[in-house]
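Of the protein chains in this complex, all but one are displayed in their positions.
Showing subunit A:
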Amino acid sequence: MTNEATTPSGQPLGISHKPSRTKAMFSEFKAQNKPAFIGYLPYGFPNPDDSLTALRTMVEHGVDAVEIGLPYSDPVMDGPVIQAASQIALDNGERIANVFKAVEAVANAGGVPLIMSYWNLIYHYGVERFATDFENAGGAGLITPDLIPDEAGEWIEASDRHGLDRIFLVSPDSADSRLEVVAKNTRGFVYAAARMGVTGERSTIDASPQALVERTRKAGAENVCVGIGVSTAEQGAKVGAYADGVIVGSALVHTLLNDDGRTARGTAEGLSLLAAKTEELAEGIHGARA
């Protein structure tokens, strides 16, 4: 039950039945009884060139899939660390059209490239145009923190045509009926928020993500990853014991920021801290069930 993704006469694409890239990744990890490590970094932070190096560094030191953030002026789901990094990226000339270089960089380094973006950026760029460029760059899927499946008609259509994963979020207080809506419309994996609130590091992780992962699976999700508030190897190991993947953002971004939390560190120093933090987290996460 398949057709070519493109037609020779240049007709509109039909549904691409290309297999999901992230699903394939999770299958591999499941076979080894290991969770995957998904690391976040905004594209363009601290500047466009260094961000490509940073993304490669993450893959080289143990990140399996990279969530490449698109900096946005009004990131309502993000805490101070990612807000600061996004602002630095915007101030340093980040352009959406160049994010596909980051996608290629991650793919070439052997990672699975994901993009995380607030919806207005994609809408403004053009949903179909974005899907085309993202697919061509080797992208795997898009995480949409402020787009719920109910509003995602255009994205569902474009991602179907281009064989891209759609990663929607769930949160601890999501009702079962909502989990079902998300599970049904997701392609790839569901992003479960470890707690109510915005991104940022926390010293402790409570028990709610495990219950949420279980409820989300019960609602029909094949793969469920946990993010928001996971910042240490120990926490990664704890979450990785039950989640299919562990998502770390602020803790990685943090390594590239100065102690004031508002300016970027020197590149060499930042990258070496990023590499070390990535390794530490990778060890904790990949060894979660050992």
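Note that contacts are C-beta pairs under 8 Å (C-beta built on N, C-alpha and C of every residue); 3 or more make two chains touch, one makes a residue touch a chain; residues count from 1.
One rule holds for everything that comes next: contacts and distances are computed from a predicted model.
Novice: Given the choices "Multifunctional fusion protein", "Universal stress protein family protein", "ABC transporter substrate-binding protein" or "Tetratricopeptide repeat protein", state the protein name listed in UniProt for the chain not shown.
Specialist: For the chain not displayed, UniProt's protein name is "Multifunctional fusion protein".
Novice: Among A:17, A:218 or A:289, which one touches the chain that has been omitted from the display?
Specialist: Spelled out, the listed residue whose C-beta touches the missing chain is A:17.
Novice: Among A:65, A:107 or A:170, which one touches the chain that has been omitted from the display?
Specialist: In the full complex, the listed residue that touches the missing chain is A:170.
Novice: Can you list where subunit A touches the absent chain?
Specialist: Residues in contact with the chain left out: 1-4, 7, 9-12, 14-15, 17, 72-77, 79, 83, 90, 95-96, 119-121, 123-125, 145-148, 150-151, 153-154, 156-157, 160-161, 168-171, 173-175, 178, 182, 184-185, 193, 196-198.
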